[in-house]
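Note that one protein chain of the assembly has been removed; the remaining protein chains are unaltered in position.
The chains carry the letters A, B, C, D, E, F and G, assigned in the order they are written, with residues numbered from 1 in each.
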């Protein structure tokens, strides 16, 4: 359904052109929807829609290609950075973006993200960290916090038994091939605004040919967390954001 | 052939008991031989031979089980940390040691080493970094230095084309599950002595149940580097050790 | 003789639960039974469904060419499953959310205000339990006591707090299903 | 008719190279040829070997039941390959490193001080070239000129500096092989 | 969409309870003495992993949700190399990632049980039930010359029983064993009699346990010298021959006097059963030949059964894979027809009944032809 | 043990040069217009990767030594999804790691050529030549219902020619294609006539290139609704049927009046050829049936050829894998015997000759029996 | 067959009925794609003016009680609601000069 502007009125906010006007399969309150919108806004603002080739993960966001109006390749679980590398190398003039969840990027896809970053591939990587395996029913992810319950850590995550949460973006940030690494969140409109700025910068860096850029977005999974959307946002703000602190982690384009 | 001590003479240095008295398949001057001896010495000194289950890599050192006299499992290429994790969990009283090359650990095995370390598995990992794929004929490894020639980077490694060398041990060191990470070398007798101390400490940490411990040993591959053994040791000292600096990288058992 | 019942509606309407209650009741009535969901990835708002097959010998095929009965709780489910009910079969329609009818005249079609009954009992999820009550009241696929016993067995341990409401809603649906039967008689 | 030659010795003795020179010479003499190494993981000091099969029609099997000739440059190779030479076949033995003989009396066995000839020419690696010379001188499997041409073609581009030594060593081996032939005649 | 078996544990031996297939298999493994479980989430087997996540710690046994299927299967390789009884489970795409390690375990003769709750493929495909990984499980999964026993349950109760048998086979022959289930079996609930069995421990005189008091042991698959590797392969082939001779399993229903025979396994066999009972209504005598061991395939038994019938119908939830083993067993002596659905669809009894009618109608020749078509 | 083809590049079209198989395949791919190469080192195919490492940059085309075979095959998936002509190569263990991605590419219909320079297995096995990945390449590598064309060269020259054909097939049918070589072919040097061919570019109206000026495209293998996934599978099966009808390749030698027929591919076929010429010496007329496309397998042609002979001998560097396809083609009408070596060993002409003599000696019945034994 | 006439609740189709409260001709700063609303209520929390609420009186095509602008006059068109909405249900307009005054 398209919305025509009431006569005389100014549009303050509307759906970005690259975001499909349709209902998503995401659960109520799921942060993927917000991140999708931000990507659509940034690609639109930078006029990249026509030359973007995006890579969808295996995760709830596998259907990103149904909502964001650019060319997409569906990668096997965790392999998006390798798939994107292949695209990057044969399509020098394409804008290449990857979208991955935390299970996809920080578990099965660990080797691929680290080596794409290590090679300094000109890619913009979006990493939606909701600390859980959403699509498969709320199992523990490498990013799940200590003490957090999941369907595969029913008693809560214990360091001694399940291991520690993995600070993936911080690890990536120490590699010289990584030009930019930042962490945003979807806790409120202000945080969402900052996240958009990070995403924009991560895209510009690819356009400038500066190197690999990644934006982690800490997000919510109300269903996987067993909470209402509102409760999940509160937890994201009060608990998750304390462990995974938002901000720019490294920006080698600013360094001397 | 066994050596009986001339009467009245004191033994200053002899082959450790756990090291087989046989010729190895390694090329002349190859550092693997030194690392094998150090492991045999440390396991012997700590009296661990009888309870050690070691995991051999796929690489020139796949035959470690022919030279070091302990139980061994041969892991698929890069999977030693996963294989060792399985052993660790079902054999709480075993001493579990992994031995990997840089292609094995830092390339195909990236995900396995990172997650074993992230879980803080009680393992002692030996990482022999010779900056090349020795066994397969001297191809580039993730640790190959910029400018270094190899059979798969014939013009020398270029950051823009081949990517940057990966500081694997430094990346591992930022994870809380890693109790100890150090880097030794085989450049000379003194360095070899320090490397032995690192290995000993990495073993003690497992015995103390403190967490995951890794010792990277920068080593030479005369054949893969296309040099004489002596030249390769000089390069190791003058070039490699400048990039991969030996020393203790993290010791969380010393932290407050 | 095998009797298959399809439960379909919104993900949040408690269909899988209702199907399990029926399955448990059938088992405890010494019948053979199979419960199978149409499982999918985590998507709320989508249509969920499960099938329960009750019989005297171990259940063979988990899929049916035509269902003996269907319980449809939202419009998409009516459209999708009404055609799959065998002639002479029973169709329980959640009249609260569904205005349309199946358009079939070879079915025993019940319009039951399930959502309202459930909401009145204070829990949307119980909409399926109301429908289950109507189905049981109408068809006697299992005895009502078997259902209440199953509810006690399942909820008694995990959610005793919820038990009473479930029982009440079931009774309501049951009475509704029987009432319809009565009006049908003459 | 197919003629197969096995070259075997220490990894450092240049066997694969000598085999390639023979293969290249055969190709340039318009023969069909196949060169196949017994490839292994990087291990120095081990025994390396390659087989060259020369024929008039495209080569079929890359493996031979029995070799037409063998060039063995170290003791382990003698032990392993001498038995694989067909009766009446030729066996070139590096007398510098091998004291023993094959013990077979159905072979044309040449004892050639290959390592010495090579070392005298200043390069251990050329030990195989000396042996190749003897083989060619003895059997004429290809013409000497084809070998020298092959050496020029191969080394000329990559290692011109090495070419002269190789040619000299080959000639030495060739003369040796021919001399033997002479003594054999009467 | 986790629906948990009710009532929750403890599950007493002998009781009749309603259990979900995935959870029943998991509990059966625990009761069969599974010492360690390694897995990675994937639909439609996630509940198996989740059940283990809760129960293994209760039993004081290791459970690890690995970083990937590669991690899981290699953890299993290590744990099993010490002689432990190890279970791994996944579904189609995850199983594909285990090909290399399965080849290693077959080569190193490491016992282990791997459950594949098959879904629709190829690729990411879908999450509906499927049987399209038959070729993979019985033939070409990993590289090299090896086979592993493949057991295919067709009910939840049978799945529980086969779990114990699988461990027993694995340890008896020192080999990985596949349990090939499908999404329907994993997701459905059926009443099951809880009859658990823990196979005896044979004692692994080959396992790595620390060399104390004996010469060191090595569990490996590498034999660098071709001569040695060939010897090892001869040994493996001899073992496979022994398994083929001894461990064939199948079940038959209404085979006496059957005019036609349906060959089907797992969920497809259940559909066939219903179709067969309906066929009886229109006087068509059909028997069911249900392979339980897909490798070793019951070729001899099938050849004998088929010899007494006029035709064979293979029913699979695939485009036709087991049909090749059926044709290898029958070698053209009877017509072989095929009926299958793919991509998560399950054939209905009605469809199978129609296929039976077509097969009866057709002459042997036609059928042979049509059978060929199904392979085209 | 890198021995590089002499002389080094440039290699002029039309020249006759001595080339190493691995390097010849690599150069042939470059001349066939390969836009990108992704690989990972492994013996015995390392020289293919090394050749590409030197030559692709010379041509200004991408070369990546990936972090693993998983990385390589998924880079290939991405590059090929844009319509680029992509080559990947590896050897047995590495190929096993590519199973999931191959299934994805078959499902998403992404053209790509994958070379497997087979070695001895299972597991780490050894590095000698092997043919034990036949099942994997032709049947069960990845999960789900799919097949990919498999081309098997038996000489270095043929390997070069098939490289261009492989790209053509891949793009014509939008499918991954396997080139199944072995360590002998990869490591040997033979004189080859340099006759390169670059297949025409068909234009990929499905590829992702940036949506500029057209609706966005998605290259994917997921179809969540079983109904949709089944439709997609029907489409794939129709494509496989078309390939089976159109793309069968095989070569015959001395088949007229042949008393016995040897079925062998790749290196084994060369050994067979030598054995056959020797057989003629003792008045045994033997023909060679050499499948070049292992899938689609030349079943019809073989059935016809076999019908004119007294028996068939299958020779493989494996414990017997292709022999199943041979038996499926012949369906018991002629005796099928098997001769094979494993673990890196290559059968010698003498051994094959003995097997021929045994087959001639045996009666049809005996042979059928012995053939069965080979499958036990 | 038996049709039991039951007074079932009035149901919207995919279209949300004209919102109650302000009459149609009055200015509405928000456009709500009711059929896409999943009732997550995040927008409600984002609105500093309590202008939004879920409409319990109806169920949309997805089965949810959709969001409703219950107090248009309180709305400042700040668009915080729209920015946090995961389903991009809301379009926000600034009042034309004229009406803006009127709304106060």
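Definition applied: a contact is a pair of C-beta atoms (placed from the backbone, for glycine too) under 8 Å apart; a residue touches a chain by one contact, two chains touch by 3 or more.
All values derive from a computational prediction rather than experimental measurement.
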| item | value |
| --- | --- |
| Chains shown that the absent chain touches, full complex | B, D |
| Omitted-chain contact residue, chosen from B:58, B:73 or B:192 | B:192 |
| From D:80, D:116, D:152 or D:178, residue that would touch the chain that is not displayed | D:116 |
| Absent chain, residues of chain B that touch it | 1, 3, 5-15, 19, 21-24, 26-34, 37, 186, 188-189, 192-193, 222, 228-230, 233 |
| Touching residues (missing chain, whole complex) on chain D | 10-13, 44-45, 74-75, 95-99, 101, 104-113, 115-116, 180, 183-184 |
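To be clear about the criterion, only the chains that are shown with their structure count from here on.
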| item | value |
| --- | --- |
| Third chains touching both chain G and chain E | A, C |
| Approximate Å spacing (C-alpha centroids) for the pair chain B, chain G | 64 |
| Chain centre separation (chain B, chain E; CA means) in Å | 40 |
| Chain F, residues touching no fewer than two other chains | 1, 43, 67-68, 70, 93, 100, 104, 108, 123-124, 127, 220-222, 224 |
| For chain D, residues contacting two or more additional chains | 40-42 |
